[in-house]
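Reading through the structure tokens given below for one structure.
With one protein chain withheld, the remaining protein chains of the complex are depicted in position.
The block that comes next holds subunit A.
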Amino acid sequence: MKLTIKNWTGVATWKWVANDDNCGICRMAFDGCCPDCKLPGDDCPLVWGQCSHCFHMHCIVKWLQSQPVNQQCPMCRQEWKFNNK
């Protein structure tokens, strides 16, 4: 018997690999998105600090913008530096 595949649809799952389940700022799940976004994924990415704490990018940017000097990680109060790994 011979089959001819006319079309197929690929399905995949994904998840963020973070050391926590929730964003420490909005407290929403990392696998969801920040409260200002509708869809999780590349449009609402996670970012890491050098201190290893992780947040929704939109959440940490809001916090950093509110702190003109002395930008600290909300979790550990160390100076915030993006970890561009």
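To be clear about the criterion, contacts are C-beta pairs under 8 Å (C-beta built on N, C-alpha and C of every residue); 3 or more make two chains touch, one makes a residue touch a chain; residues count from 1.
Criterion: contacts and distances are computed from a predicted model.
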| item | value |
| --- | --- |
| Protein name, per the UniProt record, of whichever chain is missing from view ("Small ribosomal subunit protein mS29", "Protein SEC13 homolog", "Ubiquitin-conjugating enzyme E2 Z" or "Dynactin subunit 4") | "Ubiquitin-conjugating enzyme E2 Z" |
| Those residues of subunit A which, in the complete complex, touch the missing chain | 24-28, 34-36, 59, 62-63, 66, 72, 74-75, 77 |
